[in-house]
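Can you read through this structure? Questions will come right after.
Removed from the display is one protein chain of the complex; every other protein chain stays in position.
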Amino acid sequence: MIALLTLPVLAGLSAILLPAFGYLPALQHDEPGLMVWRELFTTPGIGRSAWLSLSAALLTPLLSLTLVMLFLASTSGTRWASAMRRLVAPLLAVPHAAAAFGLAFLIAPSGLMFRLVSPELSGWQRPPDLLILNDSLGLTMMLGLVLKEIPFLLLMALAALPQLNADQRVNMARSLGYRPILAWLWTVAPALYPLLRLPLFAVIAFASATVDVALILGPTLPPTLSVRIIGWFSDPDLNQRLLASAAALLQLMITLSAIGVWIAAEKIVAGLYRALLLSGNRRQGHAVLNVLGKSLMVITLGTLLISLMLLVVQAFAGTWRFPDNLPATWTLQHWQTVGPLLLAPLGNTLLLGLLSTALAVLLVVAVLEHESRQGRKPAQILWAIYIPLLVPQVAFLYGLTLLLEQLRWQPGLMMVGFAHSLFVVPYVYLSLAEPYRRLDPRWQQLAATLGASPNRTWWHIKLPMLLAPLATAFAVGLAVSIGQYLATLLTGAGRVTTLTTEAVALASGGTRGTIAVWALLQAAIPMLGFAMALMLPRFWWRKRRDMTGQLT
Amino acid sequence: MSGVSLTLKDIQISLHGRHLLQVNTRIEPGATLTVMGPSGIGKSSLLAYIAGFLASDFSASGEILLGERCLNSLPAEQRGVGLLFQDPLLFPHLSVAQNLLFAVSRHVSHRQQQVDQALEAVGLQGFGDRDPATLSGGQKARVALQRLLLSQPKAVLLDEPFSRLDAHLRQEIRQHVFQTLRDAALPTILVTHDVEDAAASGGPVITLG
Partner (left out) sequence: MKKTCPTLIAISSIFSWLGALSLVLASGTGTTFAAQAPDPSDWDAVVAEARDQPLFFYAWGGDQLTNDYLAWVGQRVAADYGIRMTHVRLSDTADAVSRILAEKQAGNTDRGAVDMLWINGDNFASLKTNDLLFGPWAEQLPNFVWVNADANPDVRFDFTLPVEGYESPWLRAHLVFYYDSAYVSAPPANVAALLNWAQEHPGEFTYPRPPDFLSATFLKQALLELVADSAPLYLPVQETSFEAITAPLWQYLDALHPLLLRQGRSFPANGPELRRLMADGEIALALSFNPTEAVNSVLRNELPDSVRTHLPDGGALANVSFVAIPYNASHKAAAMVTANFLLSVEAQLRAQNPQYPVGMPVIDLSVLTAQQQAQFADSRQSHPSAPPLMSGGQQLQEPHPSWMEALEQAWIARYGSR
């Protein structure tokens, strides 16, 4: 399985390696050299672009992690945590681009925030000429990324927490005189962090190479490196593909160095943290942290929710001029525009989502069950599962297309399903591995002493007991598959249309209304998936008290 | 009912090269061997070794014989060794009757009837469709024992099975378990901290460590 996930990535990478060094015989470039790199490094603003990618890669996870940790510390043991959990999963289902559009309409000079104070308070009849979106430091872009990464990290943290016996640790520290938040920060956070490392690396990789969020909210003069790579790959001058290949390798290096910097910083922060922990501070700053932890999370998730509500309003808005707070007229026209186009891709989307997720769940369960039967610790090699998440998509998908073409595999549903699996498997693994390993081994042992074979035990005992995490993993996989744009487009030769490819194509010339409709439709299926993942186990086990809510 | 004896021949268990315990004994059908000793001495790993799921961190040697049959190379489910844990561990997703049915071999006839009889034997007739979560502690313990017996083990291991029970229940369940195992002529190993358990078993005691 490892080979299956990493080989396509490596093959894809190798296919841009040669062009990056000036070798592309199809375009009569057959003299390898460093020409392309020289050209890349003299491109105006390339340093700025690279720096933007690097700073987003580091600040996004830092901010998201801080907020999540503060929130968990200030709400540990309260009802907040379980309430958040229910809210967070559906938020995770919203595609990045959809959230970015919503946010843009909230904070733009012509957006809702300014409309609410206009014209009564501000006196503005026309939107003020302020540079908020696409600011040159990329702050808005990072805000958009943080908004989407917080639900992800929060979900990962909430899934990891039960195995840490957080309440016991906190109670122990409280009995030593520490206030609850400090108790949590000193005793639970250091144990939780290692379990969040991989998700954090995924956040770093995503933030460093994001295309859609950067296009909507990111700086433009110059844009981030990833946006420029897409531009060069799609430049009518085919020779720009050499530049694009070299830049894609540069992108990979930036992502890797961001992870490197993060790992180096971990050591320093760990040292400082320990010093702080051992300083004996039992109560100082408790009140501030309490307010910060809760209010910042309410503000972030609130912003995300309002952004989504704005999409709903947009999807039904007719005429809606500045400074009106609400549309002057309402219409179904955007739905009528999009509706007929989406019927056919809907089938493909569902088929691909179910196919690739089923395959991914099958593979991941096979690996985990094998590990469980061998009674061994997780193999070190398993980190390789995450390679498709850590290598920027633009860097290897083009090469992968080339590879599939060389194998003479016709572009079609199978190929696209396979490409989706590359991204679905790591996320399914990410959400299933912990619950699977955490299942009390005594159930399996007990079943064996009762004479049940491993297969019978798996089918009658483990599978039903893991229904809730399996359903969640399935929903996560479905959401990931539905969100794939580049992978679908390239491996399907544009012929395999999904909600996402159609939506992006239409949005390239679209109005706010149609963009809102596609964003909602795109979010609807994964949300439905998450809702079912929450409800199905509850319904299924409604007559089994101990099966509701304990294993999710 | 005639049982077979359980023989532990020169069994040694070590963890990461550190010697934990050594046992060499034979338990007759219907007899109970009590193993006592401080925590961390490896009592539970002895049971795990006999049952067939010792974690790979441990290394162990020595033969386990059930009658003439050597168990060492058999997987857990073919050893015919039953186990009662500290908790009754009724499968939470199955009804009481399904829990029992799971233990009845596919090759046994009248499986459902056997389940009904097993419930009746412990005064739980009519409880078959219940959610195990709705049973009392004593009822759960009885169902767990009946489940173990339905799987027709040739030997039984008890891993502190009474330690989580209330004091007033403990006495009653303990009597019930030992009586049942004696009647079934099963060689039994009991791991416990409680000297009263050892006394009630009426068998030999070895103390490790």
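Residue numbering begins at 1 within each chain, and the chains themselves are lettered A and B in the order written.
Note that contacts are C-beta pairs under 8 Å (C-beta built on N, C-alpha and C of every residue); 3 or more make two chains touch, one makes a residue touch a chain.
Treat the numbers as computed from the prediction; the structure is a model and nothing was measured.
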Tell me the shown chains the invisible chain touches, ordered by label.
A
Candidate in contact with the missing chain, chosen from A:Arg179, A:Arg241 or A:His286
A:Arg241
Just one of A:Ser14, A:Thr220 or A:Asn325 touches the chain that is missing; which is it?
A:Thr220
Mind listing the chain A residues that contact the chain we can't see here?
1, 4, 24-27, 44-45, 48-49, 108-110, 126-127, 129-131, 133-136, 215, 220-222, 231, 233-238, 241, 318-319, 321-322, 329, 331, 333, 337, 341, 359, 362-363, 366-367, 369-370, 373-374, 398, 401-402, 405-406, 408-415, 418, 489-490, 493-495, 497, 501-502, 504-514
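Simple rule for what comes next: only the chains that are shown with their structure count from here on.
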Would you pull the chain B residues touching chain A in the complex into a rising list?
48, 51-53, 55-56, 75-83, 85, 89, 91-93, 102-103, 105, 131-134, 147-148, 151-153, 157
Chain B partner contacts - residues on chain A that touch it in the complex
374-376, 441-454, 457, 460-461, 464-465, 467, 541, 543-547
